[in-house]
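Written below as structure tokens is the structure these notes are about.
The other protein chains are all here in position, but one chain of the complex has been omitted.
Per-chain numbering from 1; labels A and B assigned in written order.
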Amino acid sequence: MSIKKLNKDVFKSFVDSMIASDQSVVGVKEKVQAKGNKFAFGPLENADQLRLDYDVTLIPPKKYMLPQTETLLTYEVKGESKQHVDEQKLILVGVHPYDMIAINQMDELFSQDEYDTHYMTRRNNITVIACDVVNASENIFASSMETAVVEKGFDILLTDLGKGKEYVAEAITEKGEALLATAVDATDADDKDIAKRSAIQEANKKDLDKHTLNCKPSELSSLLEQAYEHPVWEEKAKTCFSCGSCNTTCPTCYCFDVQDLVNWNLKDGQRERSWDGCLLKDFANVAGDHNFRKQKESRFRHRLYRKGKYVPTKIGGQVACVGCGRCVGACVPDIANPVAVYNRLLEDIKP
Amino acid sequence: MCDCNSTEKSIYLPELAPITKVAMMNETEMYMHLDHDIGHKPGQFVEVSIAGIGEAPISISSSPTEAGFDMVIRKAGRVTDIMHQMQAGDKLGIRGPFGSGYPIDEMKGKDLVFVCGGIGLVPQRSMINYIMDNRADFGKIAILQGTKEFAQRIYHDELERWAGVDGVQVLETIDVAHDSWNGNVGVVTTLIDKIDGIDLTKAVNLICGPPIMYKFVLMVLQEKEVSHENIFVNLERRMKCGVGKCGHCQMNGQYVCQSGPVYRYSDLANIPEAI
Partner (left out) sequence: MSKPRVAIFDFACCEGCQLQIVNLEEEILDLIGAVDVVEWREAMSEQSEEYDIAIIEGSITRPEDEERIKDIRSKAKVLIAIGACATTGGLNKLKNNFDDLEEVKKCVYSDASTMPHLETAMTKAVDEVVTVDYKVHGCPIEKAEFGSIIRSLLLGKAPEIPDYPVCVECKKNENVCRWEYGEICLGPIIRAGCGAKCPTASYRCFGCRGYVDDPNVNAAVDVMDKYGLTVDQLKSKMVLFGSKQGPTL
């Protein structure tokens, strides 16, 4: 498949022609509310809105595969239900490698054992244009998690060779190839361009390290094997609000709640699923007010075990924290940082 | 956007099935039968859906050797309240069967002890009746049933019927004495010493009851030196999806909706959240 070079103007018209096509295009934009220094994925109206130099988005792009709230079924109350599957096609522009890796993990989780057609249909209808990181966010630790570069999952990977003047674009799927072909003025990237790209990626492997995990991600599982009763859980969770922000901002959290809604005619309605979070107080509550994770510390611990030990067993050992750092910034009492917790354990335990 | 079926069938889509029989068993428990074969194994459960109200995981109470399946519903909230208002002919949405079920092959040829608390008997009955229909494949059977109060007893006719079967002993107790009850009074653990002619350490011991019961039963079995390999527990958790996605049923690394709700106790050694 091809590796192309697009200068600024070619890139711009490439994006604009995507927007003009019949597919919806979403990409990273400035968050107006935050006076432009925070970013979010949203519908693109023109190429100038796209900010591939962003550091991190407020919430991850998983919202396009697993929306905050989505309809699973429509029904007649107390009667027949019909499945509801969203088949909209979408081009998603500007996914960073760590978020791409998180999406790859979710693809595995939603397709294994029982195939979730709601997630997978959305996913299969999305063309992903990933991009290498240009500006490191305040709390990123992708270097430690080995998620600073990505090799699969996307259709096209963009690398900014310098201040948005030139991009290298590599298509790795048929879908990506066809899309990249619409950039008619793009030239073939030469060895020098590809060498520049490698240099950028090699640098990212080291420099996306605002926090540093003192062990290999693959060692977390055996570290956690011995850490269940460690005092760190209580120490940290003392100031936990059970607000779930560490869940709702995380690209690898996929737990959900399901609720039934009914329309005013009281005759029809829809069954919806929406993001849930294991840090929320009632997450494991059952009838008779028996709560299987009643203590804040047990919920706090569960999340870090899920990332480091439980989910990895389902996806071939991959650690389910991709080091995006979102939870670190989202946690008001500043206790959610996985690196801080794992490093604290490493002081006392040898993995 | 469309509501068409052009994609694969959703794992969240229930299938409607009519209720063929209902009967109140006592003030809070309702028995239901659906003439709807779902190809289950003893110990599995279904997700019952009432559109507009919600879903609830409910144990299958009957053996696969019988047509259709039975459920017993305790009124506990939204879905179960509405189920209690239903009658024969009304339809329920069903997904499943889900879960791993009892380890039938391993139980064959062995003596079996069922320790049940309250509606813990409901899922155990799916196994017990399977045994009754394949009696020659299994050894001696002891069924221990403990109920809090006389008025809450369930499946009394059936307990009586089982007691009449060769090699089956049924021991029943209620926690609180009652005028119309001449049987045992006390918690279910007090029945364990009354089991006749079964070596607990060689038997398969199957426990199902409210969360607090497990500790006590396990303590007694510990005293009797029953190895953890020979104990199976049937656990309840919050469940939303039943298919290993939503995360609600998770206890440590295990998804109860998939690998449970029946577990070999020794497999729970590294699952501190289990009991």
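Quick note on the criterion: a residue touches a chain if its C-beta (ideal position, glycine included) is under 8 Å from a C-beta of that chain, and two chains touch if they have at least 3 such contacts.
Being a predicted model, the structure only gives us computed values, none of them experimental.
Participant: What chains on display are touched by the one that is not shown?
Facilitator: The chain that is not shown touches these displayed chains: A, B.
Participant: Could you tell me which of A:143, A:248, A:270 or A:298 touches the chain that is not displayed?
Facilitator: A:248
Participant: Which residue among A:174, A:202, A:225 or A:282 touches the omitted chain?
Facilitator: Per the contact definition at the top, the residue touching the missing chain is A:282.
Participant: Determine which one of B:82, B:127, B:218 or B:268 touches the chain that has been left out.
Facilitator: Only one listed residue reaches the unshown chain, and that is B:82.
Participant: Please identify which residue in A:189, A:240, A:255 or A:324 touches the non-displayed chain.
Facilitator: From the options A:189, A:240, A:255 or A:324, the contact with the absent chain belongs to A:240.
Participant: Suppose we count only contacts with the excluded chain; which residues of chain B make the list?
Facilitator: Within chain B, the residues touching the omitted chain are 52-54, 77-78, 81-82, 85.
Participant: Name, in rising order, the residues on chain A that touch the hidden chain in the full complex.
Facilitator: 31, 33-34, 38, 40, 58-59, 68-69, 77, 238-245, 248-249, 259, 261-266, 274-275, 277, 280-282, 296, 329-330, 332-334
Assume only the chains that are shown with their structure count from here on.
Participant: Using CA atom averages as chain centres, what separation in Å is found between chain A and chain B?
Facilitator: 39
Participant: Using the touch definition from the top, list the residues of chain A that touch chain B in their complex.
Facilitator: Touching chain B: residues 72-88, 109-110, 113-118, 120-121, 228, 254-260, 262, 269, 271, 273, 276, 278, 283-288, 290, 292-293, 298, 302, 305-306, 309-310, 313 of chain A.
Participant: List the residues on chain B that touch chain A in their complex, please.
Facilitator: 1-14, 16, 49-55, 76-77, 82, 90-91, 93, 210-211, 236-238, 240-241, 243-248, 250-253, 258, 272-273
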